[in-house]
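One protein chain is absent from this view; the other protein chains keep their places.
Note that the chains are named A and B in the order they appear, and that numbering of residues resets to 1 at the start of each chain.
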Amino acid sequence: MSTLVGPERVRGSQGRPLLRPWLPRKVAPYVFVLPFVAIFVAFSVYPMLFTLRLSFTDWRGSGAARWVGWDNYTYLLGNDMFWGSLANSAVLWLMIVPVQVVLGLLVAVLLNNAKIRMRSFYRIAFLVPFVTPLVAVAQIWVVVFDQEFGAVNGLLNLVGLPDVGWLTTSEWAKPTLALLFLWKTTGFIVIILLSGLQSIDASVYEAASIDGASRTRQLWSITVPLVRRTVMFSVVLQTLAVFQMFAEPFVVTDGGPYNSTTTAGLHLYENITRGDLGTGAANSFLLVVVVMGLSLLFVRFLRTED
Amino acid sequence: MTTTHAASPAGTRSARTRATATRPPGQSSRGLPAAVGSQAFLLLLALAFLAPVVWALVSAFKPATQIISDPLGLDLTALTLENYRRMFADVPIGQGFLNTAVVLVTKGAITLFCAPLAAYAFAKYRFPGRDLLFGTVLITLMLPTIVLIIPLLLEMKALGWVNTYQALVLPGAVDAFAIFWMRQVIADVPDELLDAARVDGCGEFGIFTRIVLPVIRPALAGLAVLTVMNIYNDFVWPVVAASSERMATLQVVLSTLAQNITGNRVGADYATVTGELLAAASIALVPLLIVFIALQRHFINGILAGSVKG
Partner (left out) sequence: MHKGVLMHPIRTTRTAAAVAAGALTLAVTLTACGPAITSGETDAAGTAAPADRLQAPTEESPQGEITIWDRSGDLFNVFEAVIDDFNEVYPDVTVHHEAVDIDAKLQNTLITGADVPDGVFLDDAKVAGISDYLWDLTDVLAPYTDDIAPQKIDVNSTDGAIYGVPFDLDPGLLFYNEKALTDAGIDATGIETYDDLLAAARAYQEAVPGSKPIHLEQSPFLGQLQLEMYASQLGTALADENGELRLDSDEYRQVLGWLDTVNQEGLGTRAEYLSPSDVGALESGDQVFYPWAIWFSFAPEQQLTKTSGDWRAMPLPAWEDGGARSGAMGGSSFVLPKDGENSDLAWLFYEFLMFHEDGYSAVWGENDTYPNGLATSIPAYVPAADPAKPLFGPVEGLGGQDLWTTAVKAGAQIPGGAPAPTWWTGAVDYLGTNVQRMYDGDMTPDEVIEQSTADIQTNLVDRQ
């Protein structure tokens, strides 16, 4: 790293007396965050506070709003659809995140092995779904998972299994949606996990091999603990994504069948399209609380001892 | 439910068996069969990941009605450019490309300038208000963006920005994730390096441009590609912010087509619109795919650099 930038070069081109006065160290961070803060406050914080305030009103988009206190919140907390949407997201989380971590880790470990050929090809292949426009993906899914004509059931029939109503039964719609999400985002998680793997020093394995540890043992006692924080990062990231998931069920199932794929994100969107902006806003802040609680939980659970 | 139960144990089992083949500095006694197994596993998985996209690319050349009635069949003699012809006639996809390009360049530049700079301040300086500001960033990361759309639109109206490039570019120009990620990356740049430069008389901004940026360049490349992909594929905000056809980005064009299928299929031209949509999606995907393949080394190395060894 020291070869990248030598202090001499720095001094050579940038005179010492020139910079110090006009950007003191105490002021510098404020200057650095300023461009970001300007945009952030104007287009994130302001609308967020607006929304927070909206959540205590019955505003429907026109005219004056009426302050309703915690009404929207208590309505949601006593509403089956709201809890149902959270439950749907929780089940989807269970279907997605553990599978994604295991599968992602497996693929990352394989891709981290120099002996595997065509690694560039695999990296691209796993990331192609990630870059495919979602609106096209929705159409693909509807056709591929059709009960009678879809490719998936065609394959099942080949091995003697019966047709499955992938998108038309409430038992299977969630797994199908989970599969779409896995398909679309696992490539990204693989890359993140790969980054964790690559930061492990090869010498650790050499030491372990000399000590006679089997490779399976090495995986579980060396690799997994060392990538724990990377795994945690992925888990938190995907928890946010799963609970906010809106576009996928919106374009593929529209929440059906039987609202079994009405995710937390889709449910709040439905409030908004119904014109019930206050309830939609309240719903989203309840979601923030849920997601924050979960994040804290995972962080604690997966934290390394240090 | 069933997939989880079925897949997790299976996945775990194969993780154990496959892993035997994959230790980097291996003295492989039974390496060969396991390596073949790993290779086969990766190949199958990669094909499963590619198949749906290949299906879409190929189907765009099939007659529209066949896409629905015979999704898996492929009649080579019937291949046609009709979907593309209709799509070009029906939707302003050229204008869409143009608008997307404008947004991509400006919004991308803002993100790539502001995010690392602010992240540098978050990671390497202690200053009053830092934790409050960063905490706010985390909250916005947890807030579903969909709920901000109406407040943002009202803001655009107040600013007189509806149907302008500003409206497409500025909201979300520095997304919370970019700050979050860049902060991790810069935090891992050794403090000694920065202090050494400071001792040598380098100014605060100079440290950023001359020390930090070069060190995190791979991660910046990663951020660049991720940002490009996100901007290119974003459709929720552009659909509402650009209500005029003149301002429609590529994804807005796509979702206008898709609306006829997914919103309500009460249209008479379900099949033809599906054909047009697949054609439009193919056209949208191909440039991104080419850029992605060309830059994949940078991209992947960039993300790999996301956690610098300390």
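As a convention for this text, contacts are C-beta pairs under 8 Å (C-beta built on N, C-alpha and C of every residue); 3 or more make two chains touch, one makes a residue touch a chain.
What you see is a predicted model; the values in this text were computed from it and never measured.
For the omitted chain, the shown partners it touches in the full complex are A, B. From the options A:A28, A:I96 or A:V143, the residue with contact to the chain not on display is A:V143.
What chain B contributes to its contact with the hidden chain is residues 65, 68-69, 71, 90-91, 123, 131-132, 134-136, 138-139, 142, 149-151, 153-154, 156-157, 162-163, 183-184, 187-188, 239-240, 243-245, 252, 255-257, 259-260, 263-273, 306-310.
By the touch rule set out above, chain A reaches the unshown chain at residues 46, 48-50, 52-54, 56-59, 61-67, 75, 79, 81, 142-143, 146-150, 168, 192, 195-196, 199-201, 226, 228-230, 232-233, 236, 254-259, 262, 270, 273-276, 279, 288-289, 292, 295-296, 299-300, 303-304.
Criterion: only the chains that are shown with their structure count from here on.
Taking each chain's centre as the mean of its C-alpha atoms, chain A lies 12 Å from chain B. Residues 1-4, 7-8, 11-12, 14-16, 18-27, 31, 35, 38-39, 41-42, 45-53, 55-56, 67-68, 70-72, 110, 113-115, 117-118, 120-122, 125, 127, 130, 133, 136-137, 139-152, 154-155, 170-174, 176, 179, 190, 193, 196-197, 199-206, 208, 210-211, 214-215, 229, 233, 235-236, 251, 254-255, 257-258, 261-262, 274, 277-278, 281-282, 284-285, 288-289, 292-293, 296-297, 300, 303-309 of chain B are the ones that touch chain A when the two sit in their complex.
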